[in-house]
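Heads up, one of the protein chains got dropped from this complex, but the rest are sitting where they should.
Should a chain be cited, it is by its letter among A and B, assigned in written order, with residues numbered from 1 in that chain.
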Amino acid sequence: MPRHELLTGNEAVAHAVAMAKADVIGIYPITPQTTIIEEICNLAANKTFSPKIVHVESEHSAMATIIGAAFTGVRTFTATSSQGLALMHELLHWAAGGRLPIVLANVNRAMAPGWSIWTDQNDSLSQRDTGWMQFYCESAQEVLDTIFLAYRVSEQVLIPSMVVLDAFVLSHTSEPVEIPDNETINKFLPNFTPSFKLDIDNPCSFGALLRPQFYQEVRHKLNDAMSEALIKINESDKLWKQLTGREWGIVTEYRADDADYLFVTSATTASTAKPVIDKLRKEGLKIGLIKIRVFRPFPFEQVKKYLTKCKRAIIFDRNISYGHHGIFAQEIKSALYGVKNSPEILCYTGGLGGKDITPQLIEETIIKGTKTKLNGSLFEWI
Amino acid sequence: MKNLKTPLQQSGINVPISGQSLKTTAENKTGIWRNVEPFYLDRISPCAQVCLSGHDIPVIIELVYENKFEEALKILRLANPLPASTGRVCPAPCESSCLRKSLGGSVSIKQIERFLGDFAIENRIFCLSKGPHRGRIAIIGAGPAGISAAYFLAIKGYFVTVFEEKKKAGGLLRYGIPSFRLPKRILDRELEIVFKQLPVEFIYEKRITKDYEKLLRQFDSVIITCGKSISQIPDIPGAGEKMSGLTFLEQINNGDSQPLSGSVAVIGGGSTAFDCARSALRLGCDSTIYYRRSKKEMPAFEHDITEGLEEGIQIVENVIPIQIDKNGDYKITFAKTTSKDRKSAVKIIPNSEFAVTTDHILFATGEKQEHLFNKVQKETGGIDVSQTYRTSDPKLFAAGDVTVMAPGTVAGAILQGRLTATSVHNYLNKTTEPHPAKIPHLRGAKDDGTTIEKINLNYFQELRRSAQKATDIKSRLKNFDEISSTLNENSVAWEVKRCFSCGTCVYCSNCMNYCPDNAISFDSSKKRFSVNLDYCKGCLICVKECPRHCMGSKYAAA
Partner (left out) sequence: MKNYSKPVLDGRRIWTTPEKEIYSSGHLACPGCGVAISARTALKVFGKKTILVVPACCFAVIDGPFPYSAAGVPLLHCAFESAAATASGVRAALDQMKINDINVVAWAGDGGTYDIGLQALSAAAERNENMIYVCYDNEAYMNTGIQRSSATPAGAWTTTTPAYPGKPERKKDLASIMIAHKIPYFATASISYMNDFIDKFRKAKDIKGFRFIHLLSPCAPGWKHAESDTIELGFLAVRSRIFPLFEVENNKWKITYNPHPTSINKYLDLQGRFKHVKGEDIKAIQTEVDKRWEELCEKCDLPSQINPPEQPVQHTRNQVLSKEQFQEVLSKHFINFSDNENELAYQMLKSLWLDKSYSHFSDEELICNIIARVQMCDCT
């Protein structure tokens, strides 16, 4: 039987990792991720699960350690934020290129300087091209469920997963969370059997020099596996629904079916936006919400499916690619290039460094978005 | 999407997703990088190069190192049937050329030989004949050369008859060398184990001279090895045959000696002179050696001189006797001389005469050969032989001091006996071997010399030579007992441990262990290392790190 507990986003991560019985966990503190590893240590201390926790001296070593462990054939985990993720950058490539089913929780935090501990997505989106899957969550429940999904899919397609949650608004905010029982988890997430590992009976080297003809070949396969991952995410989501009644989709829609306008966003901004959508619907505006949950692999088909139905898409990014505009917006635009019935697209960026995204702010953005006269594309700061 | 194949997959190549290796590097033949190439080369060691009887010394030492005394003896006997004797009397040039000299003193090679000889005697390891028995050979003279020739022919399967004018075999070993250097008991026992099971017949007290031609008809081949047995007495007033040093030694060795008193003057500077002087000491005389050149030009071996001096012999240098007067005792008139070296003639200093009174005189001024074999012998001197020890008569061979190639040492005579035996064998089998090999089982080495610079001293440390145990001087002079004892097994083990084994592989495996490319392997059945040129990159660490210069290198583009 599932049980219900009041959990912060970070605690949800820790509980899910414990239930997934991660074997090796490399830990290193950074605000606002720290409570994840603290909770993991607590859970390990009270024998909820018995991982090997390696108290490393940097995020770089945290990732290096679990890469070593993953190559040896066990389930691994680490968590970080912002600067820590940036320090890991080299090893993110190493994990993906090594085809290791590592799961990492990243609590979105703005990059320094000046120091900021508050949320925005630039840290994780800067890792867009490392070959990791990225899941952006809006609630503690989604975080919990996504950790299981991430392990399941990663171990199927052998690509690491990054589960991303917003600093404080999600990481440190308590919500009631339904925790599935172990039986359910066992059904959903079988024990990890590696398809390759450091094996003294079959000694191989991993990560040796790849000559040009082989390098691209291996990367080609990684990219193919990303495509396959979308199918697996979808399958797993369906299974999850069977087991728990919950599904999270790849792209989530809210009142989008008949909408003329779509507010497109990600993570907690989506949950803040829902009441605004309801309010504006009541006021007669045919507006819906699209939440991009899976950023990598990028859900081209789903994005096309929803966005070709509307007249105008108002994309709200809590991130920025300097010299361009919001990163989700770029991605969505690229998905719609040359597609028939593409909507008009407005790109807004706001909420950086933890700047509050309130319902009022979203409402203003939507109103602005519906009223702006468009001449080509548009990018504005909110 | 799922069914799409990558370009390499379409051409049937499956690269694992994580790029893990599929095989070892063994198919990567790094030998093609090479432009120099190492090879193994056994070189003749400095000791073997100078060995008078042609022993491959490092091979023997290696077997002793492994405690394989019998096998070592087998190798030893390939060149020399009398190790117990030569191990006592050989001047051991091997030790003078030993490269260990500078790192604790040369290896006691002679003592190792002696040890093995005594080992054979004590364990009664007989020499056996291998061959199908065929052919009859006569040998004239049972000295070292004759014994050697008889032995090497007998083990090849010939019936050998040795004619000896004296009562027993041994020649110089028995009648020339005093017992304190080579006990007769050792010689007897050694001859016993050598000949007891060989088809050799000794006919004693049979002097062959002109009747050798008769033997030529009776035997398939005849070898003359009768040595030089007569003292050469200088032609000065008063000197006579009675003063022969050789005769003096022979009497002692026959047990016919009488105690002497007073003083003896020995004229000469060779080993015989010292043997005479030292024997006289033991009979109760004071001995003085008079030599026409200086002490350092003496032909005697160093150990003769040092032991002689230890025992109390006086040496008077640069004097030459010019007249002897007998008047109860003897009065010898000497002239003083100057000398440059051993080869040039001495110069007498005018008006330098002085007289010495002595009770006895012994001449040890060289030996000569009687003119017995008129057809093949030069009027004054030895028998003329070719490089294969053949005389002008094809059936007649000669070896040892009787020939013009007189070796002058026991070991040298043994070598000549062996080479003559090979020549006889070749002659009888009509094989045409150009030149018998000095070292009997040489392993095809082309020698470019081993010097101390070529030895890698990183692998050796200074180890001192073990001294030989000798009787103290007072007790020595009381009798004719042997003065030095054979090294015990521990000391022999110590000595072989000290050997560098120059130029001879002893399987230390340095080459193999230090090869960065794992390209050297050891075939334990063939007992040899080989370089796998598929992988050798030509760094030549193996050559450099061979402790004993058994490897070489050459330019060779792969």
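Keep this in mind: contacts are C-beta pairs under 8 Å (C-beta built on N, C-alpha and C of every residue); 3 or more make two chains touch, one makes a residue touch a chain.
Because the structure is a prediction, the values reported are computed rather than measured.
Peer 1: Which residue among A:Ala18, A:Ile36, A:Leu91 or A:Leu262 touches the omitted chain?
Peer 2: Touching the chain that is not displayed is residue A:Leu91.
Peer 1: Residues on subunit B that touch the omitted chain in the whole complex?
Peer 2: The missing chain touches subunit B at positions 15, 19-30, 33-34, 62, 65, 458-469, 485, 487-488, 490-491, 493-494, 497-498, 500-501, 506, 508-510, 513-519, 532, 534-535, 537-541, 543-545, 547-548.
Peer 1: In the full complex, which bits of subunit A touch the chain not displayed? Write them out.
Peer 2: Touching the missing chain: residues 23-24, 26, 51-52, 54-58, 60-62, 64-74, 76, 90-91, 94, 198-200, 203-211, 214.
We adopt the following convention: only the chains that are shown with their structure count from here on.
Peer 1: Which whole number of Å gives the spacing of the CA centres of subunit A and subunit B?
Peer 2: 90
Peer 1: State the interface residues of subunit A toward subunit B in the complex, per the touch definition above.
Peer 2: Touch residues, subunit A against subunit B: 97-100, 158, 196, 204-208, 210, 213-214, 217-218, 220-222, 224-225, 227-228, 231.
Peer 1: Flag every residue of subunit B that touches subunit A in the complex, lowest number first.
Peer 2: Interface residues on the subunit B side: 1-2, 4, 6-8, 15-22.
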